[in-house]
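Can you read through this structure? Questions will come right after.
With one protein chain held back, the other chains of the complex are shown just where they sit.
For reference, chains read A, B, C and D in written order, and residue numbers begin at 1 within each chain.
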Amino acid sequence: MARYIIKRILVAFPVLIAVSLILFVLLNVVPGDPVTVMMREHIKPELIEVFRERMGLNDPILVQFGRYMVNALRGDFGMSYKLQRDVSAMIREAFPHTIKLAIYAALVAWIIGIPAGILSAVKQNTLVDRAFMSFSLMGVSLPVFWAGLLMQYLFAFKLGWLPVTGYYSPRYYILPAIVLGWQSAGTIARLTRSNLLEVMKNDYIRTARAKGLGETVVVVGHALKNAMLPVVTMMAMQVAGLLGGAVMTESIFGIPGLGRITVDAMGTRDMPLLQGSVLFITAIIIIGNMVADLLYAFLDPRIRVE
Amino acid sequence: MNNTLNHDGAKVLAAAENVVKEFKLSGNIRRGQMVVHAVTDVSLNIYEGETLAMVGESGCGKSTMGRLILRLLEPTAGTVRFEGRDLAELGEEELRHLRKKMQIIFQDPYASLNPRMTVAQIIAEPLNTHQIYGSQKETEARVKELMKKVGIRPEFTNRYPHQFSGGQRQRIGIARALALNPKLIVCDEPVSALDVSIQAQILNLLHDLQKEMGLTYLFISHDLSVVRYISDRICVMFLGKICEVGPTEEIFRAPKHPYTRFLLEAVPKPNPHLRKEQKAFLTGEMPSPVKPPAGCRFHTRCPLAVQRCSQEVPVLRNIEGRQVACHLVTA
Amino acid sequence: MMTNLAAGRAADRIMDMAADTAAEAQEMLAITDLKTHFFTQKGVVPAVDGVSIRIPEKQVMGIVGESGCGKSVTAMSILQLVSRPGRIVGGSIMLDGEELVGKSVKEMRNIRGNKVSVIFQEPMTSLNPVYTVGRQVSEAITVHRQVGKQEARQQVVEMFKAVGIPEAERRFNSFPHQLSGGLRQRVMIAMAMVCQPKLMIADEPTTALDVTIEAQILHLMRRLEEKSNTSIMLITHNMGVVAEICDFVYVMYAGKVMEQAPVFELFDHTKHPYTKGLLNSIPKPTEEKQRLYNIKGMVPNLLRLPKGCRFSPRCEYAMPECREREPELYDCGKNHKVRCFLYQKDQGGGADE
Amino acid sequence: MQNSDILILNDQNLPPDLGLPPAEDIDAELLDNETMGDRIKTMLRKNKLAAASFVVIVLMCLAAAFAPFLTPYEPNKTSLKDRLAPPSREHILGCDELGRDHFTRLLYGTRVSVMIGLFPTSVAMIIGTVLGLFAGFYGGKIDFVIMRLADVVLAFPSLLLAMVVSYTLKGGIISIFLALAAVKWARTARVIRAQTLSMKEKEFVEAARSLGVKKSTIMFRHILPNCLPNLIVLLTLNIPESILDEASLSFLGIGAQPPSTSWGLMVFRCKPFLFEYPWLAIAPGVAILVFVLAFNFLGDGVRDALDPYLKD
Partner (left out) sequence: GSPAASTPPATTPTAPAATEPAASGIPAKVAPGYENIMRMVTNPQPDTCDPQQTTEFFCVNFMIFNRLAEAVTTGPGKTELIPSLAEKWEISEDALEYTFYLRKDVKFHNGNDFTAEDVKYTFERMLWPETGAKNQDFVDPIVGSDEVMAGTTKELSGVTIVDDYTIKVKLKVPFGPFIASMAAPAMGILDKEATEAAGKDFGLAADKTIGTGPYYFDKWVLNDELLVKRFDGYWDKQPELEGISWKIISDAETMRMMFEAGELDVFDTEFALSQLEYFTNSPKYANNIISGDRVGILYLTFNQQIKPFDDVRVRKALQMAMDRQGLVDALNGGRGTPRYGIFPAGVMGYNPNLPEIPYDPEQAKALLAEAGYPDGFEMTIAHDSSSTSALPRVELLASLLEDIGLKVTIDSMDSATWFATRAEGKLPAYTSTWSADYNDPDNFIYTFFAPGNTVKRSFNFNNPALSQRIVDARAIVDPVAREKEYQALEIAVIQEEAAWIPLYSVQHVFLVNDRLKGFKPSWNGWSDGWYYYDGLRIEN
């Protein structure tokens, strides 16, 4: 197991480096000189070169990248052009909000998605099944920003049940978590359902029934664990995916998380900030996927080491 | 040629010399880097016009052997010859050309036909690949002829495999194998998936075709009654090694290798009067091909095993017109 | 090692039983005119179409037939585990004097695994990969018996020993993938036997196994059957297996029983052309290498059964009558019944072939 | 190119009795002889929701194609007197803050969504399919490189990567095309690779190899057609996703660029009027929802219909 973990981590590293490189190149071929971005029109033309030199922008891109990576490994993602702040400090400040949102959303997704998936699998082709599946398809089909808007309007503004924006207590997270979670709930419900149906076709389910087990025991005791293996992996991956989804949700619900930083950075061409935050999110996702793999390995005795 | 035994003076069509095949299993938590010793140091001759049957338990390397002979797999070591030529020395084009002369029929009539191609396309593929005929018409005629030959109505050319029963699919597979008029056909358990009545149809067909076209079969099976019916010689394998090779009837009459004996004994006979209250069983399970036992590979299950068996690998020796690999068997 | 004597003893025993047919009360299982149909989109598939089967106590009863003849569906009907579009539409299944058809789901649950158990063809896929085999077997006990975990474990380990699993204690905690095919099938048998059922259904228990392992498993089943009061219903398409361990044989074809007889009677005095065909299709060791006999054609599609005898299109002896109406099961004496007009005259009589 | 090796057979060479089944026995109708198309047709007949979805999609595509004929207005013509006019006969969905006919803009917005749904997805899938095929078929280094690349792409949250790419390319429809194509190939490549790997082990592929069929032929003639069901299913997954992604990008202002419009952009632009003129923001949102939902319903149906093919 230890070997597997190490191997998995070793594979993750080049991916992360490649991700960084691609990101770095992409963002550095963007037209627009960072110095002008920083200074807008206020810089004297003769000073631009001085700044470029000082910022190391005249070095070959790979040298710049190398320097960036070395610093990044030390936890230094540079300075935001726009906000003149330490990018890592900004990320550190924003990340807790995002992860909180992602976790709440994941909880929503699981609490809704898994039972819905089980129920509609058990009641396959009934009204219940169709209702649940339509509901989860809605979740998958709904534009997050639009759903967020409508919910904000309805539950926060019209009905006044929940705060409009903010992040000061769990109450504030209810709406964004539902908006964000609904989407993954849909995916999870569908995956749970199809896996469960698939597993229910297996011979060992027939064996369990032939043993005289009740239908509940068969489903919950025998089918579910097998069906949940991929779902669990999916869930771990989704916590990561939710980080990406948070981009929209945070903007709408005024949560000062990573998503908002990223969108703002993009709007202001703030390369170091954008790079830092996207890289960070990606790293989290890679770690999430890794955890998903390990979780799978841990849960499935066929892979688990004796 | 390590094998001097000559069968009715026939020519050696294909030969394996000290062939080894190992599969690397990779990248699993449990396994790490493991090697499956699928075939270990096997030498075997297939004579022109004969049916050589290969029997043994599941996983003993029969299919691997068959594929090695056709060079669908590269041997880890050793040489495979066809008509005397070392297949390893052939270039890709030459090998492609040589493939006209050797074909394979598979066990699973479902997996062996491309579900997205019509019968005509499937049977015509070898013809088109080697550009046997100049015109489409000729190819079509040949396809119909082949279909008739294996007992499929020629009207069905435009049907897809799933529109046929298992037995019929097996016939289509045979037609494809026959299209290039090959010399050698490796039959990898061609009837195992079929009901007895269908199995008999296919066996008859194979038999007739051999007579008619002078085919040579390497017939892989674990059904000993089938093997006995169809083969001239039998090669018994155990865990990647040959235990015994010899003429079919002789082996059935008097098996020499202990494993062969147990194998024959274990076959349920369709005659209740031959029922035995006390049977001599082979106990235990097949050892793992990942960690094959030292010495004779059969010694862990062999009731007759002596010390030497666990230490020294028995070589295949010629004894009374057959070859046996056992320390205990003497002339 | 070859003991014709032993074979003789077995034959005697079976002959005795055959003589005892009158003992209706001792019947463990009595299926009468069972009909299980599948209601598919293309029509009704009469997979089991009026099958009557009787299994006395302590017997190994075999069902043979080609693929798709309704063997498995018959078996699953007993447990009432026929899958979705399928339904039992008629007939009765008496298990030890208890009618099973029409029982509630809950009542059936108490019977499954308890009074009737089953083992399947693929021992790998029939075991849940995520639980230890020990757990899966003890579950069969705890669901039917009021026993503690510890005691259940004890019983399982004993059962494991009884079915010849080496290192039973250690194997208790193994996962299915850690066992070989033969061991897995032993686990399945242990699971089937652990509640000492009245009837064990074995649906092609050895088809996926190698001959040497097959021999072990068949031997094991025979031994268990002798030691316990369990009757076995063995489904197979291998005549060799039938000859090896069955006491009585039913030959099925396209949802109907074509012939039934004690095993020696069946092999010695084969009557039905279908059964003959099946037996003749097997290459005989003695035979010279000529063409094999084969039944022409293939099993009919159950959606479009031929008129008259369902075997008539493939039958060499088919008479005009055969294409007109269905033959009944004619009793030929010696507990031998055949569904063929050729034996109409034998009705009630004890004539031989 | 007559080959003399080949024995010319005639009827006399036929073996006497092959146990040839009587013709009636092979009853094509009763065997499982449905093609993929048949299955989908049957599904559409049975599954009303999927059928309705199909109709909706077709209608919306037609509406997009014939937008100029369906409305007398131009999408970008402002008319200050009609500012925020409520729905009426002349303006079915009213007018937006600059007096442009909302319905007209919705129609023209459909074009963007339909194009985004189809083009980048198709391009991505073609790329993904080819790469997946090569990776799966050749294995080794090619496989390693392609799959690590896919890993890299999949490691990004797709929306984020699309944002970065479309940002690098300075926004606009073309850059969304490229961005989505850059993101979506990876999943296709993975699926097709897995499928190719399993197909490669199939006996019919081995049979083709034993016949000496060329590698490229094996790949494109034997393996690719067998990936078709997977591709169809992927398509039904990717299209709605792309539409949603475009909407999100446009909503964030890096998608469609004004004055041209798309549904996402329309929601964004009409968001401020949600309270007093709710229909403005709701209409494009509903359009997205309906369109995407229709694709998803249809996709689900197709997936169910193709289920047996997916397990090979």
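Structural remarks
Just so it is clear, a residue touches a chain if its C-beta (ideal position, glycine included) is under 8 Å from a C-beta of that chain, and two chains touch if they have at least 3 such contacts.
Bear in mind that the values here come from a model prediction, so they are computed numbers and not experimental data.
Although one chain is omitted from the display, it touches the following shown chains in the full assembly: A, D. Checked against the full complex, the candidates D:37, D:140 or D:258 give a single residue touching the omitted chain, namely D:258.
For the options D:98, D:142 or D:228, the residue in contact with the chain missing from this view is D:98. For the options A:93, A:129 or A:198, the residue in contact with the chain missing from this view is A:93. Where subunit D meets the missing chain, the touching residues are 76-78, 80, 83, 97-99, 167, 170-171, 253-254, 257-259, 269, 271-276. If you put the missing chain back, the residues of subunit A touching it would be 31-33, 36-44, 47, 50-51, 79, 82-85, 90, 93-94, 149, 152-153, 156-157, 160, 164-165, 167-168, 251-252, 254, 256, 260-261, 264, 266-269.
The rule we apply is simple: only the chains that are shown with their structure count from here on.
Centroids of subunit B and subunit D (each the mean of its C-alpha atoms) stand 45 Å apart.
Among all residues of subunit D, those that touch two or more other chains are 17, 19-21, 31.
For subunit A, residues that reach two or more other chains under the stated contact definition are 306. Remark: subunit C residues 79, 81, 105, 109-114, 117-118, 120, 122, 125-131, 136, 139-140, 143-144, 175, 177-178, 188, 191 touch subunit A in the complex. Against subunit C, in their complex, subunit A makes its touches with residues 202-204, 206-215, 217, 222, 225-226, 229, 299-302, 306. Interface residues of subunit C, counted against subunit B in their complex, comprise 1-3, 6-7, 9-11, 66-67, 180-183, 210-216, 218-219, 237-245, 263-264, 267, 277-279, 281-285, 287, 289, 291-296, 298-299.
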